[in-house]
Structures are given as C-alpha cells and as structure tokens.
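Quick one: the structure is below, and I'll ask about it shortly.
Just one protein chain is left out here, and the rest sit where they should.
So that you can tell them apart, the chains are marked A and B in the order they are listed, and the count of residues begins at 1 in each.
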Amino acid sequence: MTLLLVILIPLLGAMLPPLMMRWGRGASAGSAILVTLAALGAWGSMVPAALRGEGATFKLPWIPALGLNLSLTLDGLALLFSGLILGIGLLVVLYAKDYLYKSDPMGRFFAYLLLFMGAMLGVVLSANLLLTVVFWELTSITSFLLIGFWGHRADARRGARMALTITGLGGLCFLGGALLLGHLAGTFEIAELTSLRDSTLSHGWYVPALVLILLGAFTKSAQFPFQFWLPQAMAAPTPVSSYLHSATMVKAGVFLIARLHPALGGSEVWFYLVGGVGLATLLVGAFLANLAYDLKGLLAYSTVSHLGLIVALLGIGTQYAVVAAIFHILNHALFKASLFMSAGIVDHQAGTRDLRSLGGLWRLLPFTAPLALIAAAAMAGLPPLNGFLSKELFLEQTLELPFAAGPWWLVPALATLGALLSMGYAVRFGVNTFLGPQPKTFPKPPIEPPWGMRIPVALLVAGCVAIGLLPDLLGAPIVELAAAASSYLEVEGVHFALWHGFTPALLMSGIAIVGGVGLWYLQRWFVPVFDQSIPLPSGERLFRATIAGLVDLSRSAKRAFHPGKLQTAIAWMILSVVLLVGSALLVKLPRWTPSPADIDPSLLGGVALLLLAIGAALYFHRRRAVSLAILGAVGLLLSMGFVYLSAPDLALTQLSVEVSTIVLMLLALHLLPAQSVKERVGLHHLRDGVLALGAAVVVGTLTWLLLIDPPTSATSAYYLAQSKPGGGGTNVVNVILVDFRGFDTFGEVIVLGIAALGVYAMLFGMGLPTRWTRPETPDESAYPLMLGVVARVLLPLALVVGIYLFLRGHNEPGGGFVAGLVFSAAIILQYLASGIGWTQHKMNIPFHPLIALGIFVAGLTGVIAIAFGQPFLRSWFEYYHVPILGEIELASAMAFDLGVTLTVVGGLLMVLVNLSKLPRSTSVRPLTLAEEED
Amino acid sequence: MKEQRPTLVVLEDAPDHPWRLRLFPQPITSIAVGLTWLLLVNSVHPAHLTLAALLGVIVPHFSSPFMPIAPQVRSWWALLSFAPIFLFDLVIANISVAILILRIGYVPRSRWITIPLDARDPFAITTLAAVISLTPGTVSSRLTEDRRFLLVHVLDCNSKELEVEKIKARYEAPIRRIFES
Partner (left out) sequence: MIELLSEVLVSALILVGAFFTLVGSLGLTRLRDFFARLHGPTKATTLGVGSLLLASLVFIALEGDGLRLHKVLIAIFLFLTAPVSAHLLAKAAICLKVGTGPAGEVPETFDATQSLEIPRDPVSTPPAT
C-alpha cells in the first residue's frame, strides 16, 4: 500500500502547486517541495526492509482478463531508481524555485514536474510489463509538456514534438513487444517472465519481441540512430533537462533494458544488438559532443554517449558488466544532474550558453565554477571521483566479452576511443566556460545565483566525491542489490576500489586522459572544419523529411476528401457507409428467411403522412424556416408513431427533444439567409442522387429486415425479466438506461457535456457580448406582456411536471433525460419571453459547473457502488416502510438520473444561450446570399 | 456571464420577510404547485400529500425569482362568479361561430376593434387577453407599448362600439375586480 502511495502522492499532489498559486509563488513551490518530501518519506519508510532484500510488493488486479495488474515491487533496481527519481527530484524542485522567471507559470510547471515524477516512479516500481507500458506512455506525455513548457518559443515546440513523436513511436513498439512477450510467455508479471527465461529464449517469437522492446528502450534512451531528439529537447527549461536527462526520462530506456535483462538477456542477439547499439551510441554521442557549441547541447550529446556506455555494458551482460552498468547509472545521474544545473546557472546568470561567448567565469562565479569543474572531472572519469570508478569497470569489461566481436583488440580500442572523446568534451565544457580568457561582455553581468540554485549542485557534487572516495561503503551495497535484480546470474561480493594496481584498464584510462586533453588542444582546428564543410549524417534530417512527407500526404488526402466543401465530405461519408453496410447486407441477405408479418393499415397511413411531410420539407428546402416547421411536424408524427407502437418513453423523449431542437435550429437559422442558394443543375446532382438512392436502399433494407424479423434474442427477455428484481424498476427502458447499460449512459452524459462545452468554445471566439444594453422602456414588440406573464405562471407548473417525470421514471415512462428536457424547455420559455439579459440575471446558475456537477453526481453514484464492493455503477435499491406514508423505494439509480438531468439542463441551456447571443453581437451578422455562395 | 444587476426596484429585494414569506415566497404558487402534483399523481395518499407540501415549499424558491410580482387575487368571490359567465359565453360563442362557418357562401364581416384598457395589472391584462382569445370569434392580437389599448380581431362584427362595450363590461370589469381592487 505504501508502494502505491509513493506513486499516488506526486500524481495527486500535482494538483496542489497550481491551486496554491493564489497564495503566491512561494506557496506553490513550497507545496511542490512538501509533496516531494511526502513521497520521499513514504519511500524512506520502506528502504530498510528493501536493503535487507525484503522489498515491499503490492498487487491489485486491474484488468485481470488482459493480464494487467497493478502490481508493484521495490527490489534493488527499483530501489536505486526510485531513490534517484525522488532525491534528484527534490533537488530539481528546489533549484527550479529560483530558476523559473517571473513570467513563467510556476504552478503549472510544478504540476507537470510532479506528474512526471509520479509517472517515472510508476515505471520503475511496476512489476507488470503492461503496467510499465502504461506509465511509460505517461512519462512520454508529461515529458512532452515539460519540454514544451516554453510553448511560446518555436524551438521548444519543435523539440517537444520531436521528443513525443520519437518516444511515442518507441512506446508503440514497446507495447507491441510487450504483448508478444506476454503472449509467448503467458504472463505479464516480470518476476514470472524472469523465471521463464529459458523457454522464452528458445521461442520463435523471441527475436521480434526483443527487437520491438529494444526499439522502445532505444528511442527513450536516445540510442543511435535515434539520438537526435535529445539535443532538440534542450529547449526545455534547465531544471527539466537536468531532471529528465540525468536520472529519469532517458534512463527509463536503460532501466527497461536492465529490468528485462534477467528475462531476455544472455543470448547472442541480445549481445550484438544491445552491445553494438550501445557502443555505437557511446562513440557517436561523444564525437558530436566535441563539436557542440551549445553548453546544454554538449551535455545532451554527452548524456547520449554515457547512456550508450551503460547500454553497452548491459549488452555484455556478465555479472561485473551489469554491476558496472548499475554503478554508472548512479554515478551518471549524480554528475550529469549537477552539470546541467551548473549549465543552467551559467545560462541564467550570463544570459548565454554558447561556448564561443563564454570563458573565464571562474572569477565571476567562484562558488559554481569549482563545483562544475569537479562534476566535469567526474564525467571525464578522473580519479578520485565516482566517474573514474565506473569507467574503469567498463574498460575492464570490454576485455572479457562473452561472445566474439571482431579481433580481440577492436572493442577495447573503441571503448578507449570513447573514453578519450569523453575526456575531450569534458575539458571543452570545463575550460571553455570557466577558465581561459574572459570575453569583453556578457549578455548579462554574471553574479552568483540564489542559494536555492547553488545548494542542489553542491549536494550532488558532494555525492560524486563521496562515492569516489568511499565506493565500497556508499556505492557497493545498493549496486549489488540492484545488479542482482538485473542479472540472471548470481551477483555477490561486489567491491569497488580506486586502486586496482597496474591493470590494462588503467593503461586504457591513461591513454584516454592524455589523448582527451590533446583532442581538446586540437579542437580549435577541427571543430570549424566539421562546422562548415562536412555534412554529418543525421537522423534528424531523415526525421524531418519523413514528417514533411506525412504532412504532405495527409494534405493531399484532405484535399481529396474534404476540400472545404461540406457536400464533398458528406458525400464521402455516405458513400463509405453505403459500401460498408451494403456489402455486409449482400453477404447476409441470402441467408435471411423472412417471416410473414401483418401489415397494420393505420401504421401505413402514418407512414404515408410522414413521407408526405418529408416530401414537403424537401420541396420547401430553399425556404429554411418553412422546411424547419415541416420538420417539426415530422417529429410530432414520429412521436405519435411511438405512442401508437407502445413506446411512451420514446414518444416523450422525441417530443421534448423536438421542442428544444426546433428552438436551437431557429436560433442557428437566424445566422443564415432566409433562403438558400439556388444551385445550377450539374453533374454533382447526379452524384448526389445516386448516393441518396444507394443510402435509401441500404437503410430501407435494414429497416425492412428489422421489421420483418424482430429480434427475439435472449437479451431482451433477460432485460424484461430482470428489470424489477435486478434493477428495482418496472420501466425497462429506464432500468436499461440507468442500470443494465448505465456505463453507456454515463459515457453519453459525458459526451453531451463535452459537446456543450465544444459549442461554447466554438462560439467563444466570435465576440459574444457579455453585457446587454438596456433601453428604458419595455418593448411590447420583442417581449409581449402576455407571453411574459404566461411563461412565468407556467414555470413552477412545468417544474412540477419535470419532477413528476423524473420521480416516476423508474417505474413508468419518464426519467432523468426527459425531465432534464422538460426543465430546460420551461427555462427556455423564460428566455424567449423575457429576454436573455433579464433571465440570465435571474437564473444565477452558471452552466459550466452545472454540467460538471451532473457528471460528478452520476460518476459518484458509480464510485459509491465500488465503495460497497460492487462493480462500478451497479445500482442499489431498497424498499422502506414508513408509517402513514407507506412503502417508499429508494434507489441509487435516482442519483444517477439526477446527474443526467443536471447535465442535460446545463448543456442544453449553455448551447442555447450562447447561440442566441450570437445574432445580437456586432461582429456576427446573417450572411448574405453572395457570401454564402463563396 | 455576469449580468449587470438591473437598477429597477424589484419586489423580491424587499428586506426582512416574515418567516411565512421566506418559507412561502408566493403562497399562490405554492398552492398551485401542490395541486398540480396531486392532479398529476391523481391521488391523495398521505405520501403524496407530504410530497405535494414539500414541493409547494421547494419549487417556488426556484421559480419565484422569475416572477418578481406574484399574482394577487384580491377577491376570490369575483373569481368564482366570473367562471360561470366565462364558460357560458364560451359555449354560446362556439355555437355561433360554428353556425357562421357552416353557412356556405356567407362572408363574415371581420373587423379590428381597439379596446381602451382600464386594467393596469399585468395579470389582469393577460387574463383579459386570454379570455378574449379563448372565446371564439375574437382574438386579441396586439397590445400597445403603453398597455393602454388592446387590438382585437373580431371574426364577425356588426358594431365595433357594441363589441367594445360588451368586452369591457362583461370581461374587463369582473377581471379587474379579481386582480385589482
């Protein structure tokens, strides 16, 4: 349970910072810190047990039929990662408090950050592969919000989009791989997958599943050839980069590889694929970092390179390789977070992060500079820092590969080259920024930032040094635990030491360090060369070209199907329906055995009337008001038909919907000319005629089939039989709506609310008046006295009728929807009779909250059922005997129906009021015929 | 969506209602609501009586803001004595108009008549207009801006003056007694 809390606290706590903004930025940041601390506390309470190897677990079936369980575990790997996420998360929150500019919406920032934190914790704590996918996608979305936080900047939008596209596509691959893997193994629980490793490895689907999952991990961790999105994501505010690209987002891919290593690792495919990609990334990233001018770009490429190193180690997959990988995850998180923060300080205080206009900041930032240099040294892998230790381990592991990879010296040489390049860019970062000559001016005179930005850097650098000096004490236990969880082999007796004696790895390190400094010395010559003349092969260009191609494709598709002409769009729609349904009918029809049906002559008469009315509407279609009036008559005829066919519920609904629709349509017609355009007869008329005929044949056949062969399925019999005992009501229609298919109704209510909000949003930009001008005299022309008085007299009576329909709905025709329509009609009458301004003032009920309240009440009814251990929306009813009053039925369906009613009233009135405001606003006027023709 | 509050003096803003008025802002509405409920359920079961009373208290609280001035029946006796007159006229007028319609070839002498109103109360005017329209042969068609004249279309009219006289004496006077004095 505490495990679940660790995830839920940041996810739910994300609501706090925006809410606290009304008490100022301090309160907002404070709440974010408190939420993080709370999560950290909950996590901390489980650490001692986890360190003893008795990590907490939690399991709750979510959709057991799909194998999706809410199962969490705190093993060594999860412990390490969740610790990094929460610890560095706290430091980032502290740092961001002072980093954010006055103009940045702080509440929103912390909300995104906490959401991301929760999602990331979900990824690392999840013990079910499908659950991991769910949280994985959440991290993609929240990181998109974070990277694009400065949405007013084009580069931020571009970077966020690219990150989302790449990681989102990767996420899809991951989902596919996870499904394949779950299918071949028969489970999604990671622990079970681990125990099934041998059979998985020999399964024919192993390779496709592995490749798909790795695609997910590689895109997330910006592995070659997907590395290009990471530098683009540097447009994010620096706290985001520091968080996402040191300990969290990009580490998710690495985490996934480590997590599935015990289940999927150890094969040749794994070794070559993971190891190869990792090594390639290590080299490409390190090389590109040496060419970067942007401080954060340099760090981004270096992150790519270090992630490559970790991936390569996981690809090697021996015990000590895994230990080295885990150790480097920890070390990289520490020094990279502090480096990003230092880069952020430079950017924030000097106003630039271009290496060409920086230098000599040592004297101006006497506190930050040494810290940044130490962190850079850790990144370069200099003793006695933590980076040195894990890099040594890596170099050592390249000498003992489990599978052959070219000549024996190839991989070690490449690894040394990587280390050399890494030394090169570390020097480039440190020296070009903090040492050397100082430029004449900076965009901003740099001074030390507030302590809130310096302390997190100091703490992180202290961590680097401490682990470097006391690796056995501080690093070994947790690394051993985490490595044991990420290897299919036994991991025991992990020891780290700064001094191993004269080993080949030390020699390689030495070469790398000396060579790296030399490289830095040469950079002034070779960097400009690459800058100007040598086009680097870039996945980014390919990505852009692909996206541009897709956009072009969809543009031309749109031109074909929806060239801005409603007729064409609808023609395509009808055509596809006719073809789809028609072909289905053609398949089914021969097998149909129609039963003879009695034809009711009076019904036929009704149908004839209906056809006549529709024909009249068609004939008058150019005179819009007339055809609308005829359509109203058609509606009335239909509801009479429903009465005749013993469907009083439908009749009631049809009637009340008809009333509201006619009013709405009249308001909408007000915006159009009274007569529609007279079109020239052309080829499109032929097309429309053929389409109409086709649609008529298909719909007619369908109706005919339905009528001659009424469904006598078990479902309707069940509903009829169970309505009273199961749902507590004798009106089957209503019981179906609120009980049997309550979930559908709930969805429809939400759709209704969204539709109303959509109309509101659409009309919002049209310059609606918010205030009415009031002349001194009442106007008999617009608001006749008689209508006003009668409307007001009718209101309470109509309300009673609505309540009556509402209350009896469970047992007799009526129900929440009809009641809502009756209430709305009564209020619409007030609007018509007394004007919007006056009625709105009297209403005093805002529509948005009314819609929300309706959905809330309906949803709450469902949730309460859960609280009683019942499925969502399971209805409850009870009969009570009250003295004098007699037997009274109370049903939860009534509360649900109330929610329906409220949403209907709110939605309908909102649409109506806003539509009716439209014609009066100055910016909107009825279109003239000429304009409509365009 | 905030509206500017009208500066108009409206009755419901009067401070310090006695508890009776706070519970029943409009007693007539409460009674009408309760009666409507009983008619709807068509029962005087104690449960429904309770419910009717409850609705009589609740519903007017929602509806009364829309009716700043409640109808006030000054004389119930006048109301009761007017009802039979109205019903009688209704039947007579129905028959005479039926005859008129069935007389083939007869062209009715339609006329506009203007009725100068003495009634001032909105409910009185409305009731008068409604009664005129409900009685076949006359349709109240329009009210002047100042509510002093009512335009009535008469289907078959011999004398404008006589018609105006009849409506004023037979309908307006009793209706004014009900609502106004």
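Keep this in mind: a residue touches a chain if its C-beta (ideal position, glycine included) is under 8 Å from a C-beta of that chain, and two chains touch if they have at least 3 such contacts.
All figures in this text were calculated on a predicted structure; none of them were measured in a lab.
The missing chain lies against chain B, touching residues 6, 8, 10-11, 36, 39-40, 42, 68-69, 90-91, 94, 97-98, 101-102, 107-112, 114, 122, 129-142, 144-147, 149, 151, 153-155.
As for the chain not pictured, it touches chain A at residues 772-790, 792-794, 797, 833-838, 920.
In the analysis below, only the chains that are shown with their structure count from here on.
Residues of chain B touching chain A in their complex: 1-6, 29, 32-33, 36-37, 40-41, 45-47, 50, 55, 59-60, 62-63, 65-67, 71, 122-123, 125-126, 129-130, 140, 142-145, 147. The touching residues of chain A, counted against chain B in their complex, run 770-772, 774, 777, 779-781, 784-786, 788-790, 792-793, 795-797, 799-801, 803-804, 830, 834, 837-842, 844, 846-847, 882, 884-886, 888.
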